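Heads up, the thing below is written out as structure tokens.
All protein chains but one are shown at their positions in the complex.
Chain nomenclature is as follows: A, B and C, assigned in order of appearance, with residue numbering initiated at 1 for each chain independently.
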Amino acid sequence: MICFRSDYSQGAHPEVWKALAESNFEHTDGYGLDAHCETAAGLIKDLIGKPDCAVHFMVGGTACNLCVIAAALKPYEAVIAAETGHAYVHETGGVEATGHRVIPVKAPDGKLTPESIAQAQSTGEDEHTPLPKLVYLSQPTELGTLYRASELRAISEYCRANGLYLYLDGARLACALTAKENDLSLSDLARLCDAFYLGGTKNGALFGEALVIINEEINDHFRWIVKRSGTLLAKGRLIGVQFEALLSGGKDCLWLRIAKKENAVAQILREGLGSLGVSFYANSPTNQVFPVLPEKLVERMKEDFFFYEWAKPQNGRVALRLVTGWGSTEAEADAFVSTVQTGLEP
Amino acid sequence: MICFRSDYSQGAHPEVWKALAESNFEHTDGYGLDAHCETAAGLIKDLIGKPDCAVHFMVGGTACNLCVIAAALKPYEAVIAAETGHAYVHETGGVEATGHRVIPVKAPDGKLTPESIAQAQSTGEDEHTPLPKLVYLSQPTELGTLYRASELRAISEYCRANGLYLYLDGARLACALTAKENDLSLSDLARLCDAFYLGGTKNGALFGEALVIINEEINDHFRWIVKRSGTLLAKGRLIGVQFEALLSGGKDCLWLRIAKKENAVAQILREGLGSLGVSFYANSPTNQVFPVLPEKLVERMKEDFFFYEWAKPQNGRVALRLVTGWGSTEAEADAFVSTVQTGLEP
Amino acid sequence: MICFRSDYSQGAHPEVWKALAESNFEHTDGYGLDAHCETAAGLIKDLIGKPDCAVHFMVGGTACNLCVIAAALKPYEAVIAAETGHAYVHETGGVEATGHRVIPVKAPDGKLTPESIAQAQSTGEDEHTPLPKLVYLSQPTELGTLYRASELRAISEYCRANGLYLYLDGARLACALTAKENDLSLSDLARLCDAFYLGGTKNGALFGEALVIINEEINDHFRWIVKRSGTLLAKGRLIGVQFEALLSGGKDCLWLRIAKKENAVAQILREGLGSLGVSFYANSPTNQVFPVLPEKLVERMKEDFFFYEWAKPQNGRVALRLVTGWGSTEAEADAFVSTVQTGLEP
Partner (left out) sequence: MICFRSDYSQGAHPEVWKALAESNFEHTDGYGLDAHCETAAGLIKDLIGKPDCAVHFMVGGTACNLCVIAAALKPYEAVIAAETGHAYVHETGGVEATGHRVIPVKAPDGKLTPESIAQAQSTGEDEHTPLPKLVYLSQPTELGTLYRASELRAISEYCRANGLYLYLDGARLACALTAKENDLSLSDLARLCDAFYLGGTKNGALFGEALVIINEEINDHFRWIVKRSGTLLAKGRLIGVQFEALLSGGKDCLWLRIAKKENAVAQILREGLGSLGVSFYANSPTNQVFPVLPEKLVERMKEDFFFYEWAKPQNGRVALRLVTGWGSTEAEADAFVSTVQTGLEP
């Protein structure tokens, strides 16, 4: 069984594993107040060029999103997100559980624009309507698409001119940064956003994300917010240890190497299937591929491959989501392509 | 530096570690929907004798507490807890963040009684007062003390007769079950409580707890509650793998063996210090020891030992909390005792 | 200055006033536990033919909506509403403050359909998405439009077949019931809905609404929900007294007489303006009229008339909202029409 189900279907990348193993017998203080977390935070500050930012090691992406939103917003304030955004569609109303509305915005390719944000903001006129205050977006988006530097810059400028925080969900950020089409750096993100996170869970870590808060307003008593949410890990150093392993070495660090490989294997799928005339549900240049295949072929392929069906079948065809992970290989991608080739032959 | 700071200061017990290593390259489905979690849940159902209960593998103890309370209570209902209980004093108002009051109850040795619960319930007369609905207690308590079977049975009977859920926080449950004074079994707990958890984080796991829900009312859509809270782990199988390792082998399982050792090392501290005439802040028969020592001696001991000062100094003396973990050794306990002995000599 | 600003711009209808005056010196118990509330509840039970329903006298419409939603939903459940619905657009995220999402549904004329509800429900697949549980609609809608009996019946059937509660916001219900196009009775509503309210504030009362809960599940400890929200009126009897006055007399009761008059005056506006060739933003057969007039004329009319501009001007024309209240007169409507007539003359 070959797995393109998700980028969190295996454990930790062996180099991450080694770091955990080597530090396993150390005694440290809990809750992220240890030397590993401090070192890892330092690596991040260097990478993004913001020595004064705050770094919090978080147990998962939803925890990042919910804690940032809880910390940033006053009770009557709201979040603007793409209607396909993770915080809107895949977190079970977690934002609402903190008392805040997520205003869903039409976003055909999963991307917000200053115009669509302005549209969402235009409804917030007086004390009878929630006040939009934070823009939530993902890089890459849920559909694997990317914001170009010019696009993110325009959004950031709009947000600053209109009193909005900009928060970027980076669950798969490394795959964005290493995509061919990418023209944004980590320091760009640090300049353009008020907060964002570097995803570990979907990029080689056993679990954990590194949340970066640039804007001090959001960071005020942030650890209280995390503890109160039930997501502050007792052995917090585990996440620090992993990010030390992932981020050491600057531009050649493991975190980016893993992503490059994931993108490369995804590219084999994309090009291979494309050359067979297969169309795609979304135009993703990162580690997610959304081929549309005949329903019957998909049924047969389930015997050998493990993947998501992304949308309901239409006209006998169904869109899949294939995701490559740190352990995915070129051979696995080749096998998938050649099985489709055989299946499509007349 | 010898560490009696906490039972979560090191990583995973080597046997747990081995299980994680062996399963690291497997591909599984996420969010706890995998074979390891299923197997581990089966082990628990066998141990407690409740084939129909629900088991959820959770990322931490606060997450267990907050999710159970959110699932069990209607908006106007409240929790009754000892004023020293973890959910009242060490979770930053997480319960209140779910909209519910924790009614703090005087509990000199950290333990509730039917009488103190009844007292808390007596204030809830009409629609002007919150309605107590769930009793929260810990075994062992925050002070390391134990409920006897007769005590827990009386509480359970009171709860059932008075429409209250009984929930037991088992962060250190294995140390309770293996204490000499203990007369409660896991199946007793399953009979007496509506929900409880088997702590992993403080008993040899890298992280994670196994939450057992006996009462179906609390289990309704429970996974929605967890996801919404931001505490549903993507690689949920990690916790399942660890509990397979911890709970295989029945009464001789690793989980209980670790606790026995922790208790034994704590007993060396307790007896050794007691024989020197040292008094104790609380009478704990488990892996926490609370000796009261001269302030000056404590200052000197900080050079070689790492521990908590539990309360503010009084009359030149200060109460410490020493906690033994899976890696604590008899030699470390001996070293502590003999350092105190030397320090107390005239 | 003639006022078509809202149906809550004046105090109480003189007959309501009289009832309040006559009971002013009585001593009664507080919080709605008095004979007036009991009598008024009885009148409602008779009118709707549901002797076993629960009636709660509430301080306002938003309070009704928020309390019903808080009482009906479990933490992970959500509300389905038209994107123009009051609970979505004019309550400042009050629903989200109770922890629940409102899923906004496209509704061109302000009305939901089984299809649009089904569409909203289709996104709720598993524990990663909120579970829609309550359908919120208004009769008449925010745009003054009406659900026909066949439409509401279809929605009710869909809801029952699909595990959804149906809740009807009746802020202007009397105007719906007395509209020419109406084919729904109060007992129809009681059969089709799980809860609804009879609006007083916008229909002759000084303030207050009568909330009817048919489904016992929603009524469980409902007074606790109200008190906790801060909306339980100490002198609750005031609302009971008013509904006694409004609802005595069956089909000829003051509540319906006021609405008939409001509709009649609105009809003068509608017909008069229509006969001048004025178009309307929405097709409302009740006490709201939405004429689209030249911007310049609108500016001049502000000197003599008080009204809302409903939408932003487009192409030199702007949509107004004219609302008739219990004190509105035919002469006032005539004056408005003739002023428009003069203004439109070439």
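In this section, a contact is a pair of C-beta atoms (placed from the backbone, for glycine too) under 8 Å apart; a residue touches a chain by one contact, two chains touch by 3 or more.
All values reported here derive from a predicted model rather than from experimental measurement.
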Requested in this report: Identify the residue among B:27, B:100, B:202 or B:228 that touches the chain left out of the display.
Outcome: B:100
Report task. Taking the full complex into account, find the residue in C:155, C:232, C:258 or C:318 that is in contact with the omitted chain. Result -> C:232
Report task. Provide the residue numbers of chain C that touch the chain removed from this figure. Result -> 1, 3, 5-6, 8-12, 17, 20-21, 23-30, 59-63, 65-67, 91-94, 97, 201-202, 206-207, 224, 227-235, 238, 306, 327
Requested in this report: Considering the whole complex rather than only what is displayed, give the residues of chain A touching the chain that is not shown.
Outcome: 31, 70-71, 74-76, 98-99, 127-128, 130-131, 220-221, 223-228, 232
Report summary line: Per the touch rule stated above, chain B touches the missing chain via residues 75-76, 78, 89-93, 96-97, 99-102, 104, 123, 127-130
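Going forward, only the chains that are shown with their structure count from here on.
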Report task. Compute the centre of every chain as the mean of its C-alpha atoms, then state which one is farthest from the centre of chain B. Result -> C
Report task. Quick one: compare the interface residues of chain B with those of chain C and tell me same or different, with half as the dividing line. Result -> same
Requested in this report: Calculate how many whole Å lie between the centre of chain A and the centre of chain B, each centre taken as the average of the chain's C-alpha atoms.
Outcome: 34
Query raised in the report: Distance from the CA centroid of chain B to that of chain C, rounded to the nearest Å?
Result: 51
**Report entry** chain B residues counted as touching two or more neighbouring chains
**Finding:** 224, 227-228, 232
